[in-house]
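Removed: one protein chain of the complex. Kept in place: all other protein chains.
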Amino acid sequence: MELREYDLNMGPQHPSTHGVLRLKLAVDNEVVLGVEPVLGYLHRGMEKLWESLTYHQVVPLTDRLDYLASLSNNLGYCLTVEKLAGIEVPGRARYIRVVLAELQRLASHLAWVGFMANDIGAMSVLLYAFEAREDVLDIFEEYCGARLTLHGIRIGGAVRDLDAPLVARIRAVLGKVPDRLDDVRALLDENRIWKERTVGVGRLSGADAVAHGLTGPALRASGVPWDMRKDIPYSSYDDFDFEVPLGANGDVYDRYLVRLGEIGQSIRIVRQALDGLPDGEFAAKVPRVLKIAPGEAFHTIEAPKGVLGFTVRSNGTDKPERVKMRSPSFINLQALDAMCRGYMFSDVIGILGSLDIVLGEIDK
Amino acid sequence: MPEDAADRTGLDGILEALTGRFPGAVLAGAFERNELSVRLAKESLASVLRFLKDEAGFNALEDIAVFDNLGAAGGDGRFTVVYRLCRFPGALRLRLAADVAEGASLPSAVPVYRSADWAAREAFDMFGVLFDGHPDLRRIYMPDDFEGHPLRKDFPLAGRNGGA
Amino acid sequence: MRRLTRFLRSFFLVDMLSGLLVTLRLYFSRKVTVAYPEEVDEPAERFRGILRLHKDEAGEPLCIACKACQRACGTDCFDIEGRKEEGAKFMRPVKFDWKLDRCSFCGFCVEVCPTNAIRFSREFRLTGVRKDGLLFHRDEMYLTGDDLQEHLCGGCRRAA
Partner (left out) sequence: MTPFVADVLIPVGKIVAVILYPMIMVVVMIWLERRVVALMQLRLGPNRVGFQGLAQPVADAVKLFFKEDIRPRQADRLLFNIAPVLVMFTSLLAFAFMPLGEPVRIGAYTLTLWIAESPVGLLIVLGLSSISVFGVIFGGWAANSKYPLMGALRSVVQVLSYEIPLGLTVLTVAFAARSMDLVEIVRRQESSGVWYGFLMPVSFVVFWISAVAETNRAPFDLPEAESELVAGYHTEYSGMKFAYFYMAEYAHMVLVSSLVVNLFFGGWLAPFPSVPALDFLEVVPGFVWYLVKIMFFLYLYVWIRATFPRYRFDSLIRLVWKWLIPLALLNFLVVALVRYLR
């Protein structure tokens, strides 16, 4: 009886592929020889849809890309359109956007910690992380009436002003999140099983990460200090002082630590933004029928999953000629094959989880 | 967004280097919103990318975007394939544009930038742009037996063969 | 010396026991479950529930059938026709069809309505069993509370 490798099909209905993703695994007993992701199960033809909507009507659709961080998608798109149309965003609006974007990063990373731990078996951490995230979602609900698909950031600014009770509520939540995180850290940080499953797993060196075009926390875990908020600042991020957490050897454990570090930094940024909230309009005056002269603009932001970029091309009408989205999870997922080779089958779940991909923004 | 003059000189230097090294290739170079935008002849793409990555330090290919100029004035090629490059640290942005006629192909960037693999597959799936030297050029979103390329301007919106 | 303490800590399962203590503490802590049908966690004041038309104090519908919402809607949920009565100052909608299943709750119609006729309610119970329960004609746009549930979910046994 000759031993041969066989290919294993994981997904598109699989408990831990974070959405409809199918992985074709070439496996030798339990050791992974190759991973080939198959995409398209959640393809809704967003870019085609966008070509027949006005610039404003595209914003609610960008929520559905990375549905765990809808505000970042809105911010990315709106900044690109403002750059194209030359719209000047008032100071207060820029600060409100920073508060919202960082709260969204907080919620996205909390959701990630929950999914990641649950994939590796620590199911209680999922509930603790989501309980902390609930408070952030309640803020969003009070701010713009929705919890997940917010479109709270519009072309020219934000949908509403940050009034005093809401600011007080945000500060209260910022105080509570770290306690729930202490529970999570106590359960995971030094736990031998967690370290056994994450230290040295899915290792990717800095050079490889750059070669693969990796961005976001996964790249910073390999020690490469690229963060759009620092390198190409936007929406007055350079007014705030915060660090960029870095990892040393780019394994799943470092990605875990980097994301937890980023949660702490986001809290710091939101506090500074709230303290220094300038007066003025919460949004610029933007005509309801927005016509933009023919041109093209490309702009990137640091979304929770990585560098999110939009290319918007206008043709003088009120509808965009073409909107192309650079999705961080799409590019990061390409590196999955390089990360999983030689590891065990159950590590693929851990590595996939550590990349924090969302199928909504991969399949568009 | 502060634009310091240093950005410009950095990009100027690159424009001169490009026009110097590839005389025939560079058709036009322009500065829009502190980005250098260069139009290239598609044949020279691979060598220009190689030069930019190795010597000019553009270590990240951020995006490959394709535009369908159906009916627009652009005579020589229906599709404009735009490569967005970026240099870290220093965060310099570069836009390389190459025009491709329908059904024609252009050299693939995969040998230079690993992350061009899926981006090229998406461009092929959505527009039908062919890439030479691409390791595995097949559809990425659409099912393999899908005919047509959805993001083309002339793709019927109300469904085909009886709105199926 | 540090290696010895690390070995002792790992031999006596200190990391495991500290984990167990966390779950034990949370075992006795306050639970967060909201027992849904009995207790209802009221949505925020600005919550985007189902869209409802409104009337002014005199009972006259505010909507003047200007179709601004129909134009602003990204997923064309509206189908409105207005007519101007003799002597009336404004048009009134004769036909105001709105498809709940197409609505993405983006709120552009609410923002663009000149007479503030269409607004979000805080009703989030929108499940229904009938396809035509999801299509609202002009008068059904004013239904709230149980009448709304009846319209959405009329055929369902439990409601009877």
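We just call them A, B and C in the order they show up, numbering each chain from 1.
Methods note: a contact is a pair of C-beta atoms (placed from the backbone, for glycine too) under 8 Å apart; a residue touches a chain by one contact, two chains touch by 3 or more.
This structure is a prediction, so every number in the text was calculated from the model and none was measured.
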item: Visible contact partners (per top-of-document touch definition) of the missing chain; value: A, C
item: Touching residue (missing chain; options A:S108, A:T149, A:N191 or A:S354); value: A:N191
item: Touch criterion as defined above, residue of C:L24, C:V40, C:A88 or C:V129 at the omitted chain; value: C:L24
item: Touching residue (missing chain; options A:D63, A:E82, A:E102 or A:D119); value: A:D119
item: Where the missing chain touches subunit C, by residue; value: 16, 19-20, 22-24, 26-27, 29-33, 35
item: Residues of subunit A (touch criterion as defined above) contacting the omitted chain; value: 6, 8-9, 14-16, 30, 117-124, 127-128, 131, 187-188, 191, 193-194, 196-197, 344-347, 349
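The rule we apply is simple: only the chains that are shown with their structure count from here on.
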item: Touch-based graph of the chains, sorted into line, ring, star, complete or other; value: line
item: CA centroid of subunit B to CA centroid of subunit C, Å; value: 43
item: Chain centre separation in whole Å, for subunit C relative to subunit A (CA means); value: 25
item: Shared-contact residues (touching 2 or more other chains) in subunit C; value: none
item: Residues on subunit A engaged by subunit C in the complex (per definition of touch); value: 53-54, 56-57, 59-61, 124, 128, 131, 134, 138, 141-146, 149, 151, 160, 183, 186-187, 190-192, 288
item: Residues of subunit C defined as touching subunit A within the complex; value: 10, 15-16, 18-19, 22-23, 26, 32, 43-48, 72, 74, 104-108, 112, 120
item: For the subunit A and subunit B complex, residues of the former touching the latter; value: 39-40, 43, 45, 47-48, 52, 83, 210-213, 224-226, 231-234, 238, 295-298, 300, 307, 309, 311, 313, 321-322, 324, 326, 330-331, 334, 363-364
